[in-house]
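The structure appears below as structure tokens.
Left out: one protein chain. Kept in place: all the others.
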Amino acid sequence: MKLLTCPLNGPRNIDEFQYLGPLRPELSKDAPDAAWAVHLFRAENRPGPMVEWWRHTPSNTVFLAERHTVTDTVLRTWLPEPDA
Amino acid sequence: MMRLPAPFGTRIDRARPVTFRFEGRAVQGFAGETIASALAAQGQMMLSRSFKYHRPRGAFGLAGAEANTLVQVGAEPNVQADLRNVAEGLEVSAQNVAGSLAFDRTAAIGLFARFLPVGFYYRTFMGPSRQAWLRFWEPRIRALAGLGRVDPAARFPEGEKGHLHCDLLVVGAGPAGLAAAELAARGGADVVLCDVGPEPGGTMCHTPKGAAGPPEGLRVMTGATCTGWFADNWLSVVQGGMLWRVRAGQVILAVGGIEQPAVFRNNDLPGILSAGAVQRLIRLYGVMPGRRAVVLAGTPEGLDAAEALTAAAIPVAAIVLPRPLPGHEARIAALSAEVISGRIDEADGRGRVARVRVGNRWISCDILAVAVGQAPAWQLPCQAGATLGHDTAAGRFTLRLDRPGVHLAGTVNGYAGHAAAIADGRRAGQAALRALGLPAADEPAAIETAPKDPDAALAFWHQPLAPDPRGKDFVDFDEDLQVADLVNAVAEGYRELELVKRFSTVGMGPSQGRHSALATARIVAEATAREVAEVGVATARPPAMPEALGTLAGHGHTAERRTALHARHLALGADMRPVGAWWRPYLYGAGDRAARIAEEVAAVRGGVGLLDVSTLGKLEVRGPDAGEFLDRLYTMAHGTQPVGRVRYCLMLNEMGAVVDDGVALRLADDRFYVTSTTGAVARVYADMALWNAQWGLRVDVANLTGAFAGLNITGPRARAVLAALPGDIDFSGDAFPYLSGRCGVVAGVPVRAMRIGFTGELSYELHCPASLAPALWDAVMAAGEVRPYGLEASRILRLEKGHILIGQDTDALSSPDELGMAWAVSSKKPFFVGKRSVEMRRRLGVARRLVPLAFPAGTRGLGESCLVLADGVPAGHLTSVALSPTLGHPIALAWVPAGLAMPGTRVTVRARDGAVVTGDVAGHAFYDAGNTRQEVQK
Partner (left out) sequence: MVFRLLKYGLSRQYPVTGDLPPTPELRAHYDVVIVGGGGHGLACAHHLAKYHGIRSVAVLEKGWLAGGNTARNTTTIRSNYMTMQSIAFYREAVALYGSMSEELDFNVMFSQRGQLTLAHSEATLRAFHLRAETGRHMGIGIEVIGPDEVRARVPELHMDQGGGLEILGGLWHPDGGTARHDAVAWGYAREASRRGVEIHQRTAVTGFAVQGGRVTAVNTDRGTIGAGAVLIACGGMNYDMALRAGVELPIRCFPLQAMVTEPVKPWLHTLVSSVSLHTYLVQSSRGEVVIGGGSDPYQLYSTRSTLDLKEHLAEGAVHLFPFLRGLKVLRQWAGITDMTPDYSPIMGASPLENLWLDCGWGTWGFKATPVAGKRMAECIATGKVPDILAPFALSRFERFDLVNEMGATAASH
């Protein structure tokens, strides 16, 4: 099956991973309700490279991947820089 | 008998005769041969009846590429007789016949063939009434459809699965594959070579082109069919009942070609065989295909067949040459057969070919050997991304594959000649070594990058494909489609290849276009004035060869999870039921279920009960930011939660929907022990990791769900029982108040003890390492008065207190306001997941509420999901409902419109039997609304 490279564990079969969805931009706290509702349901769904969250289940490693959503090519994977 | 003496029959073991039955008659064959060859040795060429017209059919290619050879073997349908070996006692019969293979009554359909054009079923069977299709026509058509038969009583062994890793997988052990594999192995690659045949060699096995010794230094899998290529060089190889999943660094597809049929009137008669099939019968199985042959030598392979026939002392009545074969004159002369220029225009015979016509001339024969050329076996290459082209001059398909890591070699790569195929194999092997970063096995100069292939010019004969006015010139044997059918499909407007396919069903049968795709593309190109390459073929999809569901399923074990107390429950006669993957006790003991459940409830309310809660999620959250972390994830305030206190925790998602609940015990400033529902913990654990990847708080989460067990001891006698056990925890009311937690030892077992609510009685939950749980359970039970209780009682106890069950009383969108849980939502915290949505949804207005409903004693027919009606229209439903043994009447939680949510409101419900009943909205809890019993100090 497809391989995905965990930044910590290296290439693993994709069934060791859980898809956590696209990286979504933040919305400002001052945005009105309608904008918040749209933001909640907004889809990141363009055909092309997309940055998304993945989790390697056995090691509980959460990381980011950039993957082309048409060719399914994984361009890179990396551990996130958190913004605490 | 049509058997040839040794040395013919390299695969059969004459010392081991095998007897099986075909159509009720005993047949004797030899170990090592196929059902089809054993039958051919008896002169039985007819194996099946065609799908639509029930015409007699036999093998054409004898290579597992057609539906003509599908037979029923015992309980197994659609067995390829040309691939399945004989075995003692097999019961083989024809499929889809009314009567027998020899006398199939359904063949009468053939008389009406001209009334059944392509797609005829779309034009009719619609009337006279609307129900005509469903009630009359469809059952009849369904009865005619299908080939073999499944037997619901059949038992098949479970398939096995395995994994293989290698540097290089070579698919196909013909000349090119062997050359590639051996070269790569010599170069130091870890090579696996697989082939469908029982021995390596491919076409070399049945032609006198040169035998190969067994390849060395690599793993060889025989009887192994590579059925699929998937991303990152993950391939499926089926060997017997075993599914191998192969991860290969590099892949070489040396899968050869598929001999194509000649298209002419009655080209489907048994006895019309490909040149390869004739040679396989003679050389591999020692079978005389017939007694008098005609050879259609559109390509030199026809001469190979003629030579094999001659060697087997079968007279070749004529060699029909549609075109000259320069360079092969000597061979033709040596065959001493009459050479006729022309093509086969028609065949004739009843159940088997008896004569063929070239121009005006009929020639009698019982075998026609056909050589018109091969199509490259495009299935696997196209799965791997190869594009199919067409060399118009040569009239054949070509393949081009640009995917790194996958290579084509040999015939599939367009090389017709034996030496050329070998050279191309070596090229591919060298390319694979280079890609693997291994040193070249041979000098680059010794590798031909574009091998010369003098045989290529004659490899394919561009046979004419005009429709015969009298028809029966089959393009697709599986679907009984003639040339005119495809032409007519195009005429109807189905001009795209995929539309021709779907409208006519060409290529949709078991052979998936192996024998029809090339001719179809040419016919459609001609009919639509386009190039063949532009028309193309239908998308190649896995599997490249049919795969049994049993092989794909393997053992298919369902995982079961058991708590550490499983044996205790069984010993107590528990009714164990699956809850997800876990097994949990629903109730204990035999007898009237309702009565026993009521007893368990009463035991808890009046005495003390014991519940195994080990399946609960348990998460340890630790680190300097643990409090902040929980503050952000849950709705209540945990950052300020004192050490030793237990607090209810409610988790929302970003939409403000409740997704989980539990309790959190603060063990230290930087340590919390948090419970989660059985069903949600895996998701919660993942979400915690995702959130913190974004927040970067100094916190770590451990999932202890399986490591720890949990016992819930609840009832007015709970404290007395626990206090009587040896240990260092003071269970007295002052020392251990409601919603606090203590760590210590009870009956020799280290525990985390929490005093909580939920059941409405004095309640303690003890969590301990799972392996020690049985000892703790035994210690508690030894008190003598403790009553184990199960999930059914537990639900009633909780419902009597109005507690929600996540996933039952909540749905994908239910917010705390809708659930009446605004009390659990902090208004002070600046942020928690879902806060924004909760506030927004509050502003939009809360339209529905989950409320407790009390029904009059004796109300019948209430069940979960019964509808709440407002003015006769569904406006909600019951989510939980039970007859409360404590209160003596039915109680429920239900969704109602917000306007009906005030306590005291009368609500209408439709019972399961349709009767309309009413209940009243109650206050928060039905039982002990003041919570005095669960919060009791003394």
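Each chain gets a letter, A and B, in the order it is written, and its residues are counted from 1.
Quick note on the criterion: contacts are C-beta pairs under 8 Å (C-beta built on N, C-alpha and C of every residue); 3 or more make two chains touch, one makes a residue touch a chain.
The structure displayed is predicted, hence computed values, not measured ones.
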Item to check | Contact set of the excluded chain (shown chains only) | outcome: A, B
Checklist outcome for this item: Given B:L867, B:V907 or B:A922, the residue that touches the chain left out of view is B:L867
Checklist outcome for this item: Of the candidates B:N488, B:T675 or B:Q934, the residue in contact with the absent chain is B:N488
Item to check | Contacting the left-out chain in the complete assembly, out of B:G24, B:G127 or B:P624 | outcome: B:G127
Item to check | Touch criterion as defined above, residue of B:A657, B:V681, B:L893 or B:V921 at the omitted chain | outcome: B:A657
Checklist entry - Residues on chain A that touch the omitted chain in the whole complex? => result 1-2, 15, 18-19, 21-22, 34, 37-38, 40-47, 50, 52, 69-72
Item to check | Residues in chain B touching the chain absent from view | outcome: 51, 75-78, 96, 112, 114-117, 120-128, 130, 132-134, 138, 141-143, 145-159, 228, 230-231, 234, 236, 243, 245, 484, 487-488, 491-499, 502-503, 509-510, 512, 539, 541-543, 546-550, 552-554, 556, 558, 560, 578-581, 583, 653, 655, 657, 659, 807-808, 810-813, 837, 840-841, 844, 863-867, 874, 877, 910, 912
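As a convention for this text, only the chains that are shown with their structure count from here on.
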Checklist outcome for this item: Listed in rising order, the residues of chain B that touch chain A in the complex are 230-232, 234, 245, 654-655, 685-686, 689-690, 692-697, 836-837, 840, 843-844
Checklist outcome for this item: Interface with chain B, chain A side, in the complex: residues 1-3, 18, 20, 29, 33, 36-37, 40, 53, 55, 57, 60, 62-63, 72, 80-84
